[in-house]
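I have a structure I would like to understand better, so I am pasting it below and will then ask my questions one at a time.
Note that this complex is displayed minus one protein chain, with the remaining chains in position.
By letter and in written order, the chains are A, B and C; residue numbering begins at 1 in each of them.
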Amino acid sequence: MSSLVSIVLQNTDDARAIIDAVMTDNPEAVASRYPAMVKIDSPGELVMNKASIADRLGRDFELQEIHLCLVNISGNIDEDDDRIVLRWNS
Amino acid sequence: MNVAANHTRPRKLNLKERYNHLTRGLDWDFSYQPKEKVFPFSDYEGIKIHDWDAFEDPFRLTMDAYWKFQAEKERKLYAVIDSFSQNNGQVNLSDARYVNALKLFITGISPLEYAAHRGYAHVGRHFPGVGPRIACQMQSIDELRHAQTQIHTISHFNKFFDGMHDPWHMYDRVWYLSVPKSFFDDAMSAGPFEFLTAISFSFEYVLTSLLFVPFMSGAAFNGDMATVTFGFSAQSDESRHMTLGLEIIKFMLEQDEANVPIVQKWIDKWFWRGFRLLSIVAMMTDYILPKKVMSWRESWEMYFEQAGGALFRDLSRYGITLPKYHEMATAGKDHISHQTWATFYQYTHAAAFHTWTPSDAEKAWFTEKYPDSFAQYYGPRFDHWEKQQASGDRFSNDGLPMICQVCTIPAIFTEVEDPTRISLRSCEHNGEKYHFCSDGCRDIFLDEPEKYVQAMLPVSQIFQGQCGGAGLSEVLDWYHLNQGADNCDHLESRDAAMWEQWHRSGKDPA
Amino acid sequence: MSVTTIGEYDFPSSDVVGNFHGNFMVHVLWDSHLMFAAPVSLPLPPAMPFAALTGEVLPQIYGKHPDWPRIDWAQARWELDGVPFQPDPGASLGDQGIGHKSLLRFSTPGLDGLYGAGF
Partner (left out) sequence: MSLEIQTNTLQQRRQTFAHIARRFGEDRPATRYEEATLDLQPQRGFHYRPTWDPAHTLYDKSRTAITMADWYQLTDPRQFYYGTYTISRARMIETVDRNFESVARRGLFDAIDPDWQDLVRFYLIPLRHVEWGANMNACNITDVGCGTTITQPAIFAAMDRLGMAQIISRLGLGLGGAETLALGKDIWMTAPEWQPMRRLVEDSLVIEDWFEQLVMQFFTLDGLLFPLVYEAFDERGIAHGASGLSLICEFMVDWQRESSRWIDAVLTRAARESSENAALIGRWHTHWQARGIEALAPLASKVLGDEGEGVLAALAGSLAGRAAKIGMPGEGAVA
């Protein structure tokens, strides 16, 4: 069985672009909406691509800007200049 | 010394390289003071570190980025706080009962943020590795942020509602606040590696999502935009802290096989201590939020059973297993919120927040959310007390409860196999008897009895005459609890009367 | 096991009997009566007769429960610090082995709380 990795984001304007990018780039991801927040679960791995997010925002996006709307994570983080990957190694 | 000038423009560094140049090279091998004198606390716990540079920094934040992002968060947060108070946002809450969560927050949780600030400063000074030291320092200042943004948010509520007026005084004295206090005192009096296992891993990574995620979503649902904003703004730091928690655990486990049993022992201990501490959060989630988002049981399933399960499957490659007694904690998901609320209900005269019996709609919701426990064990209690209160005889418990030597919670929890039987454990150490609420707490004592014999149990302190006097009223004065205002049933409270007055002239709240 | 420390680490228990002004702290639990959330702790003089505990002290706490006046003390079952115990109502607490931080746990067969929920 593959473990779920998760992120939770606030319902902010920037976060909507991130959520949209993440949902497009991770076809197996599932988004659940709660008051003021959205939780995205994905089996095994979840990728946040800088380019996809920047496309949707219509401006440059520094991956570290994700800190402005990130509420929670579950998974090992691997970050480079172009993407953040969350994954479990099991 | 001459250096050839280098006129070629340096290549643009990637994030990781830049971070390493800006942090990792800062320390040096001492020549004039022995390393053991500069870092005296790094060895005694028995954790073996062979290569501090192998630590993977969470998110690789440099100070320039830190200042900019954090300032942006602060600007946004204070705009919400200002707007909330200028518009008297408190009148648009779902109900005045909600505010009791904030009373617990400012007296029981904000002081922990402050303690974390100081604790992370301690490890941020004393770890020999630059990477973990900087991550801990950033967490230290973040935790100060959390304490302060909570104060500034709740400051407005304090102007209108009771029970929030003297949080720092209360934290040092009030009986139920010894639960969070002893938890943090325990971690801060441990060595740096245990502190990080306790707070960064067991508490932040495994357990605090249960407080900050469903509860804060609940705050939004109950109309408290100021609190959800500080809550989620704090969580945006928290994800960095959680990553520190996971990285430090992996680091210890990877550095030396001999570290594995020590780390497992700490995970076991701190899972159990954290689980007990969260009893209060369970009660806030289920009982204090008038409009419900998610039950404690559902939160536990989502954030511990599912997310924690994935985490421990990941760590199993190091030989780490799910914390000892995790199955008892999971069995408790049907009970602890109800048992804790029933306890505060009967000691409501001695608490700085109000209690009440749940409404019929809430009871129906509990029956649905807790099919295996509520209707059978807890609904009848609240029905009974509700009837008794209607007849003018609001129930209270006139005895003082027996306190667990380790978690310092009254021994209110029941045996897994029988929810009508109180769980008690005991032992003798140096000829003195000690009592516990559970196997988990007794194990913790037996491992370090010299530490836990020192615990300042609140009921013992009262009997010893350390709390302002022998009578309950004197003790409550010593707590700075405004009797007749801060305590007792919500129905009879000034808060409820004020709420009624606010809303009498307007339309019914939607 | 023992605590791992830097330097000597030997501090007295915060609850040594000498801190209680001549009293013992005694814990009492009435099983199956969760109207009272936890065992109660009581500061009691060691010379107090057991009958005073059941006749004068405990009614102030448990007297609010409808089962309390119906208790037949001859039927009550006691445990002292985990061991079955037959109290002597006339003897003092101290003389029958009830000590500082002892736990007295009792049940009242037939009186098992309300609503079948041990309440």
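Heads up, the rule we're going with is that contacts are C-beta pairs under 8 Å (C-beta built on N, C-alpha and C of every residue); 3 or more make two chains touch, one makes a residue touch a chain.
Since the model is a prediction, treat every value here as computed from it, not as a measurement.
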*Relative to the complete complex, which of the depicted chains are touched by the chain excluded from display?*
B, C
*asked:* From the list B:Asp172, B:Glu327, B:Glu368 or B:Asp393, pick the residue that touches the absent chain.
replied: B:Asp172
*Hey, which subunit C residues sit against the chain that's not shown?*
3-9, 11
*Given the full complex, what residues of subunit B touch the hidden partner chain?*
1-3, 5-7, 10-11, 13, 17, 21-23, 25-33, 37-38, 40-41, 44, 62-64, 66-68, 70-72, 74-75, 77-78, 87-88, 91-92, 111, 114-115, 117-118, 121-122, 124-126, 134, 137-138, 140-141, 144-145, 147-149, 151-152, 155, 158-162, 164-169, 171-173, 178, 181-182, 185-186, 188-192, 451-452, 454-456, 480, 501-503, 505-507, 509-510
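Keep this in mind: only the chains that are shown with their structure count from here on.
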*So how do the chains connect up here, line, ring, star, complete, or something else (other)?*
line
*With chain centres set to the mean of the C-alpha atoms, which chain is at the far end from subunit B?*
C
_Using Cα averages as centroids, what's the distance between subunit A and subunit B in whole Å?_
26
*Whole-Å distance, subunit B centre to subunit C centre, using C-alpha means?*
32
*Quick one: which bits of subunit B touch subunit C in the complex? Just the residue numbers, please.*
40-41, 44-46, 191, 339, 342-343, 346-347, 376-378, 380-381, 384, 395, 397-403, 410-412, 414, 419-422, 424, 426, 430, 432-435, 446-451, 453-457, 459-461, 463-465
_List of subunit A residues in touch with subunit B within their complex_ = 3-6, 8, 10, 34-37, 64-65, 67-77, 79-81, 88-90
_Give the list of subunit C residues in touch with subunit B in this complex._
1-6, 9-16, 19-21, 23, 25, 27, 29, 31-32, 34-43, 60-61, 64, 81-82, 99-103, 105, 113-115, 117-119
